[in-house]
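As you look at this complex, bear in mind that one protein chain is not there, while each of the others sits in place.
For reference, chains read A, B and C in written order, and residue numbers begin at 1 within each chain.
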Amino acid sequence: MAKIKVGILGATGNVGQRFIQALDNHPWFEISALAASERSAGKKYGEVADWKIGTEIPETVEDIEVVTIDPKKIDADIVFSALPADLAMTVEPAFAKEGFVVASNASAFRMEEDIPLTIPEVNPDHLELIDVQKKNRNWDGCIITNPNCSTIMMAVTLKPLLQFGMESINVATMQAISGAGYNGIYAMSIYDNVVPYIGGEEEKIETETLKIFGEFDGGKIKNAPFKVSASCNRVPVIDGHTEAVWATLKDDPKPETVRDAFLKFDPGLSHLPTEPKHPIIVRDEPDRPQPRLDRDMGNGMSVSVGRIREGIRYVALGHNTIRGAAGASVLNAELLKEKGYL
Amino acid sequence: MAKIKVGILGATGNVGQRFIQALDNHPWFEISALAASERSAGKKYGEVADWKIGTEIPETVEDIEVVTIDPKKIDADIVFSALPADLAMTVEPAFAKEGFVVASNASAFRMEEDIPLTIPEVNPDHLELIDVQKKNRNWDGCIITNPNCSTIMMAVTLKPLLQFGMESINVATMQAISGAGYNGIYAMSIYDNVVPYIGGEEEKIETETLKIFGEFDGGKIKNAPFKVSASCNRVPVIDGHTEAVWATLKDDPKPETVRDAFLKFDPGLSHLPTEPKHPIIVRDEPDRPQPRLDRDMGNGMSVSVGRIREGIRYVALGHNTIRGAAGASVLNAELLKEKGYL
Amino acid sequence: MAKIKVGILGATGNVGQRFIQALDNHPWFEISALAASERSAGKKYGEVADWKIGTEIPETVEDIEVVTIDPKKIDADIVFSALPADLAMTVEPAFAKEGFVVASNASAFRMEEDIPLTIPEVNPDHLELIDVQKKNRNWDGCIITNPNCSTIMMAVTLKPLLQFGMESINVATMQAISGAGYNGIYAMSIYDNVVPYIGGEEEKIETETLKIFGEFDGGKIKNAPFKVSASCNRVPVIDGHTEAVWATLKDDPKPETVRDAFLKFDPGLSHLPTEPKHPIIVRDEPDRPQPRLDRDMGNGMSVSVGRIREGIRYVALGHNTIRGAAGASVLNAELLKEKGYL
Partner (left out) sequence: MAKIKVGILGATGNVGQRFIQALDNHPWFEISALAASERSAGKKYGEVADWKIGTEIPETVEDIEVVTIDPKKIDADIVFSALPADLAMTVEPAFAKEGFVVASNASAFRMEEDIPLTIPEVNPDHLELIDVQKKNRNWDGCIITNPNCSTIMMAVTLKPLLQFGMESINVATMQAISGAGYNGIYAMSIYDNVVPYIGGEEEKIETETLKIFGEFDGGKIKNAPFKVSASCNRVPVIDGHTEAVWATLKDDPKPETVRDAFLKFDPGLSHLPTEPKHPIIVRDEPDRPQPRLDRDMGNGMSVSVGRIREGIRYVALGHNTIRGAAGASVLNAELLKEKGYL
């Protein structure tokens, strides 16, 4: 069977490189186009990408000629968007109009009423918003989005807790510097330091979570009724977001019961190539999970939890540019393909 | 007026060095004895102290001959204890029995019913437990303690919030590596990493806070009625504990009202030499306080707060080995002197 | 063909874990025994190894029962030694006497006259010292060693420069903290710091290099005649040693000529499973190689060079616990097998 052709918009940046890593040797998808700014267009990817992942740049993309971010320049069925929000705002609709499926990691359209904000393990049914969207907007293609990185880690772990009656959530994040992009943070700002602020991040966690856990009646999503209160911090860690979560649950389950729920969590997606064996890994050591040791579990797609205590309090951790960005989009695309949208 | 003679128990360690720094050129106190393990005894302090603070070792202590930790070897009115908890358990009572005032940073006796656990700006009246203690234990001297470092930063900031009716507190800490002592954490454990666990720390914050804010009726302390839930994390920062606090307050004050309360906070202790001009500093920048930039404010004795948001949520920060340890003990001793106990 | 059985001595430590990583799914070798201290013996490897590499522990070793470091407990043809030098001093001869080939990463026997100190790309002929050794010592087995991590990076890059007439070398190293073992360095010692000293390291580079480049006449090795002067520093980097090298060469070649020599370097070992495609990778960017970006090249077995300038000066970099330790020993064993010693 021929592979599905995929393009990457914003292919040279931090998340763009993670998309390439996630799609290299993918069993269903094949990179057919790499799009970036004018400056890079016309040159070989290997020449313009300042490859920073710490592995060799995949040979399959090294010689691909980079094109501008223009629907006419791209031969693909789906494009993955690693664009900044402001650029995504105009570019993504242009691609959707031209018939492309756009799987976006950008925040531009996440909170739009008719655009799915999806984590396959959490709210796969929301993908069906696509039908509403196409009708509304008269597009041949469509846009689907994945949540913000810090939202994803938490949301995956909240899913198995819903059964206990979610009342409210407090979450303090300790986020990696790669989350701000390669050029996002100066060394003098974060070394031997914590920055207790990430612009827009708390709002994203607080609003996106409610949409993700909202009820979809085939037409609209009704936001989840609980409250999320976030305190976001940047810490001197390269990759991997750590989150201290307090989940107030109506049934007041014991920590062991919550641990069991995490262990039993099986969203039934193991046939998707990017889905890890364990979407949630439970660590019983007193001092895990830790970003340097656990961020790469499940090829960076597992969320690790630990320190489940009364409260219920626990720690969640995942790789922000894989599980929290490129991998999240690719997993969404795989689900889309399985559901017949691709 | 002659200065009061002070000794330091555990003078060579991390906190011991901070005691020396805090007492060097002190207007009321004069270091008369430095006590450490057998290994160091008999040698000059400058030879055995592996001075690690990043300033020159004060000349006044360089040539002092270190003695063993023995009441008979020490000529002083008060001793500051930077001992580990297990050693403090037997040593501190021995000194108190021999008539010394022991101002301890150790955790050994903090939660004892008749031993004050004091922060001068928060519960100065608890010092009067000394009278109960002396009677109970038939000691000539006494033991007073200061709370754990992470408790102190939070407690100082909770004091001006009490007026709004404290109901419950969630706190996520991001603590510096110096808090574990110079040899407490391996570089491979914390570099590019977060360790979401510090042994015993959460229990300390949760129990000490209730004692500190307890009501003292002249005989006993009745614990404060609110609940504290802590999640403690170690982050790659040299000095300075950062804390994300959620304080649920009965009166539901606005952030501006809380900010005002912080600004107006004046415990009336400015005559104590170690008391900073502002025990609480309010930062209005969106991204402050930060440990590297704010830990040394007020000579390391100010607690900085910022990001006061609805909830009430805010960030508190202080220097863990100064405000949270040596400086806390010295400030307690100054208050003791003022109250006539010294 | 049945795989060769291999044991690992000191299997639970930092380098022991790297041996497991290097031998997992090895086409020629199969792990048959994991030996560690009494404390771990009798338990499953997965239970006692505090796995710290940041990948899942290989399933093939998780359930292996750890044995004590005793020749009688081990069924293998070759053992890899990740033991500390003092323990290696008595243990390794015991294994050699019992007929084992011991491929050691320890420093204990590196400088012994009849024990090969080998890097396959540099001095493969020195392996034949084994014959002398067996005769001398009347052993059924033998000991072969690989150099110290910082020596290896430099020696690999010196090999193609020999043709220009080596006169003297100055090298300043910037070494990763993993080189000291997981528990080797306190966070307070190295964070925001450089430690310009590593015990014994300069002597190792200065003496080992001369033996490696020594002439072997079938009986003895005559040390190379040039001089090496090293200045070793520890820097806050997890993995990867960076070295600034000055090589004074008789022919005074131009930087381009040296670059060519690096590019053309082909030791003809590409049939060995652990040999990377490029043992030396030449980076032409002005600011490479860098440890975080280049240490994993060639699965951690390539040495990257860059900044080749007049002098001749250049920068060399390699992964200290792979190319500089476990991978070095495994590559030696592969060469041994090829030469018929296994």
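Going forward, a contact is a pair of C-beta atoms (placed from the backbone, for glycine too) under 8 Å apart; a residue touches a chain by one contact, two chains touch by 3 or more.
Worth saying up front: this structure is predicted, and the values here are computed from it rather than measured.
Novice: With respect to the chain omitted from the figure, which of A:77, A:192 or A:296 is a touching residue?
Specialist: The single option touching the absent chain is A:192.
Novice: Just one of C:48, C:122 or C:237 touches the chain that is missing; which is it?
Specialist: Result: among the candidates, C:237 touches the missing chain.
Novice: In the whole complex, not just what's shown, which of A:6, A:49, A:238 or A:281 touches the removed chain?
Specialist: A:238
Novice: In the complete complex, the non-displayed chain touches which residues of subunit A?
Specialist: So the residues of subunit A touching the unseen chain are 14, 52, 177-178, 182-192, 236, 238.
Novice: By the contact definition given up top, give the residues of subunit C that touch the hidden chain.
Specialist: Touch set of subunit C with respect to the missing chain: 170, 172, 174, 191-197, 199, 229, 231, 233, 235-238, 242, 244, 246, 286-293, 306-307, 311, 313, 315.
Novice: Name, in rising order, the residues on subunit B that touch the hidden chain in the full complex.
Specialist: That gives, for subunit B, the contact residues 52, 54-56, 191-192, 238, 292-297.
Rule of thumb we're sticking to: only the chains that are shown with their structure count from here on.
Novice: Indicate, using Cα centroids, the chain positioned nearest the centre of all protein chains shown.
Specialist: Smallest offset from the overall C-alpha mean is found for A.
Novice: Specify the chain pair with the maximum number of C-beta contact pairs.
Specialist: A-B
Novice: Give, as an integer number of Å, the spacing between the C-alpha centres of subunit C and subunit B.
Specialist: The mean C-alpha positions of subunit B and subunit C differ by 48 Å.
Novice: On a C-alpha centroid basis, what's the spacing between subunit A and subunit B, in Å?
Specialist: Averaging C-alpha atoms per chain gives centres 42 Å apart.
Novice: Could you give the separation in Å between the centres of subunit A and subunit C, each centre being the mean of its C-alpha atoms?
Specialist: 40
Novice: Using the touch definition from the top, which residues of subunit B touch two or more other chains?
Specialist: 191-192, 236, 238
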